[in-house]
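Left out: one protein chain. Kept in place: all the others.
Chain naming follows the written order as A, B and C, and within any one chain the residues start at number 1.
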Amino acid sequence: MAKIKAGVLGATGAVGQRFIEGLRDHPWFELTSLAASERSAGKKYKEAAKWRLESELPEDFGEITVVNVNPKEVDADVVFSALPADEARKVEPVFAAAGFAVASNASAFRMVADIPLLIPECNHEHLEIIKIQQEQRNWEGYLTTNPNCTTIMFTLALKPLMKFDIESVHMASMQAVSGAGYEGVPSMAILGNIIPYISGEEEKVEEEPQKILGTFDGEKIVFADFSVSASCHRVPVMDGHTEAVWVKMRDNPTPEEVKRAMLDFDPGLGDLPTSPRKALIIRDEFDRPQPRLDRNRGNGMSVTVGRIRSGIRFICMGHNTVRGAAGASILNAELLHKKGML
Amino acid sequence: MAKIKAGVLGATGAVGQRFIEGLRDHPWFELTSLAASERSAGKKYKEAAKWRLESELPEDFGEITVVNVNPKEVDADVVFSALPADEARKVEPVFAAAGFAVASNASAFRMVADIPLLIPECNHEHLEIIKIQQEQRNWEGYLTTNPNCTTIMFTLALKPLMKFDIESVHMASMQAVSGAGYEGVPSMAILGNIIPYISGEEEKVEEEPQKILGTFDGEKIVFADFSVSASCHRVPVMDGHTEAVWVKMRDNPTPEEVKRAMLDFDPGLGDLPTSPRKALIIRDEFDRPQPRLDRNRGNGMSVTVGRIRSGIRFICMGHNTVRGAAGASILNAELLHKKGML
Amino acid sequence: MAKIKAGVLGATGAVGQRFIEGLRDHPWFELTSLAASERSAGKKYKEAAKWRLESELPEDFGEITVVNVNPKEVDADVVFSALPADEARKVEPVFAAAGFAVASNASAFRMVADIPLLIPECNHEHLEIIKIQQEQRNWEGYLTTNPNCTTIMFTLALKPLMKFDIESVHMASMQAVSGAGYEGVPSMAILGNIIPYISGEEEKVEEEPQKILGTFDGEKIVFADFSVSASCHRVPVMDGHTEAVWVKMRDNPTPEEVKRAMLDFDPGLGDLPTSPRKALIIRDEFDRPQPRLDRNRGNGMSVTVGRIRSGIRFICMGHNTVRGAAGASILNAELLHKKGML
Partner (left out) sequence: MAKIKAGVLGATGAVGQRFIEGLRDHPWFELTSLAASERSAGKKYKEAAKWRLESELPEDFGEITVVNVNPKEVDADVVFSALPADEARKVEPVFAAAGFAVASNASAFRMVADIPLLIPECNHEHLEIIKIQQEQRNWEGYLTTNPNCTTIMFTLALKPLMKFDIESVHMASMQAVSGAGYEGVPSMAILGNIIPYISGEEEKVEEEPQKILGTFDGEKIVFADFSVSASCHRVPVMDGHTEAVWVKMRDNPTPEEVKRAMLDFDPGLGDLPTSPRKALIIRDEFDRPQPRLDRNRGNGMSVTVGRIRSGIRFICMGHNTVRGAAGASILNAELLHKKGML
């Protein structure tokens, strides 16, 4: 079977590099197009981008000539967008109109009513809204998004708790520097320090989960009925967002019931190549999860939960640029393919 | 006026060193006695202890001969205890019985009914209970304690909010490694990492504030009526505990009212040498407090608060081994002196 | 073919865990015995040891019952020693006498005349001395050692330069905290700091290379004739020792000639499972090697060299607990097997 042709928009940045890493040796997708800003277009990728990941840049990808972020220059069936929100807002609809399936990591369209905000393990049925999206907008292609990197971790952990009728969530995050991009956090700002603020983060985290955990009623997504109050902090950690979560549930489950619900959580996506064996890993040690030790579980796609205790309180942690960004978009695209939409 | 003679119990450890630092050039207290374990007793302090602080060990203190933690060997009016809880439990009552005023940083007796758990800015009137303590126990001296280092920061911030009728508190801490003592956190555990657990910490943090913010009714301390739910985490920061706090108050004040109450907070302790000009510093910047930038405010004795926002949520931060340990005990002793109890 | 039975002495510590990691799925060796101190003996490994590595402890290894460091309790053909030097000095000869092949990472016997100090890529012919060792000592088994972790990196880089007649070496190391063991470096000592001293390190580094790069004359190892002057420093890096090296050579090669010699270096050990495709990787970028990016090259067994410039100066870097410890011993044992000595 011929592979599906995949492009990356914004291929030179930190998330763009994670897309490339995630697409090497992919069984379904073949990386055919790397698009970036004018400054990079026309150069070989290895000359346009300084490769920052611990894994080596695959040699053949390094030889690809970077093109402009323009549907006419991009040769692909599906495009993964690592564009900044501003640029995504302008460009992604153009790609969708031109017939591309767009799997975006950008925040620009996440909260737009007819655009699905996907975590495949949580709300794959929201894909139904794409028909409405295409009709309304007269697009040949379509646009899907994945959530903010901080949203994903605790929202995945909340999914199996929905049956206990969630009322409210408090969440304090300790976020890795890679979430801000390569130049995002100067070392002078964060060495031996904490910055108790991340621009726009709390706002995203407080509205995205209700859409993701909402239900599609045939016409629109009805948001889940709970509140989120967040406090977001940057810490001197390279990769892996750690989150302290309190969940108030109207059914008042015990910690054991919460743990059981998480252990039993099986989203049935084992046939997607990027899907981890376990979306949620529950650890019993008193001092886990830890970002350095747990972020690469499930090839960076598992969220690890620990310290489930009365409150209900727990800690969850996942790899912010894999599960929280590039891996999320790729998993979305795999879901699209499984549903016959690519 | 002759200075009051002060001793330090457990003088060689991380907090012991902070006591010595806090007592150099003290206007009221004169360091006369350094006590530590048998291994150190008999040696000059500079040979018994490896000095770890950025400030230099005062030369004359280095020449003091370390004695055993034994009332017969300690020449002092007031002793500051930096002992571990186990040892404190055995030894501090012996010192109190022998006529010493004991200002302890240990956790052993904090929650005992007739022993005051002091933050001078919060509950100096709890000192009244010492009379009862001395009568009941037939002690010549007496015992006072200061709270856990994490408790102190947010409890100070809660004090001016008591008038809004606090109902519950959620608190996620990001705690510095110095809180665990010099050998407490291996670098392999914490470099680029977070440990979402600190032994015994959440328990202390969840019960101490209600005692501190309680009222002395003439016979006993009546605990304040609110709940605390905590999640405590170790981060790669040298000094300074940062805390994300949510406070639910029955009077439902606005963020502006909360800020105003904090700004107006004046505990009237300006005459105590270690008292900072402002116990609470309120910062308006969107990204403060930060431990590296703010921990030394008020010579390490101020707690800095920022990001007061709806929720009510805010961030508070203070120096854990100064305001949260040695400085706390010294301030307590200064209060004792002011009250004529030394 | 039946696998060779392998045991690990000192299996619970940091290097012991790297041995276990290196032996999982090994094509030639089967881990059959884990030995550690009395405190651990009798327990399941997963209960005796707190697993600290990012990779998971293989489940079946966790079930192995730990035995004492005693030849009578260890069931193996070859034992890998991660013992501290003091213990190694007592115990390793007992194992060698009892017929075991001992591949030791300890420093105890490295400089003893009849015991080979091996880097397979440098001096596999030194194995000849084992016959003399066995005769002299009347041992059924034998003892081999690998060098200090800091020695290995630059000595591997020096090997292809021997033809230029090395006269002297200056080396400044920037060493990772994992080299000191899990509890070796407190975070309070190293966060945002450098410690310009590592006990015993400079001494080892200044005498081991001459033995390794010496020649076996049929009776003894004749040391190479050059001097090493070292300055060793601990830095806040988890894994990977970085070394700034100056090499004075009597033949005065150009940087290009030095680079060519390193590129051409082919020790011909490609058939050993742990041998990396390239023992030396030469990078042309101006800012490499870097420990975070390059330590895992060749599964942690390659040494990466960069910035070869006039002087002759260069930077070399390798993974200190893999290439510099456990991986080194395993590679030695693979060499023994290839030579028919197991």
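In this section, a residue touches a chain if its C-beta (ideal position, glycine included) is under 8 Å from a C-beta of that chain, and two chains touch if they have at least 3 such contacts.
In this text the structure is predicted, and so the values were computed from the model without any measurement.
Within the full complex, the residue among A:7, A:160, A:196 or A:236 touching the omitted chain is A:236. Of the candidate positions B:110, B:259, B:278 or B:292, contact with the hidden chain is made by B:292. Seen across the whole complex, the unshown chain contacts chain C at 170, 172, 174, 191-197, 229, 231, 233, 235-238, 242, 244, 246, 286-293, 306-307, 311, 313, 315, 317. By the touch definition given at the top, chain B reaches the unshown chain through residues 52, 54, 191-192, 238, 292-293, 296. For chain A, the residues touching the chain absent from view are 14, 52, 177-178, 182-192, 236-238.
One rule holds in what follows: only the chains that are shown with their structure count from here on.
Farthest from chain C, judged by the mean position of CA atoms in each chain, is B.
Look at the contact of chain B with chain C and you find the same residues on each copy: over half of the numbers used there are shared. Inter-chain spacing, taken between the CA centroids of chain A and chain C, is 41 Å. The centroid of the Cα atoms in chain A and the matching centroid in chain B are 42 Å apart.
Taking the mean of the C-alpha atoms as each chain's centre, chain B and chain C sit 47 Å apart. With touch defined as above, residues shared between interfaces to two or more other chains in chain A number as follows: 191-192, 238, 292-293.
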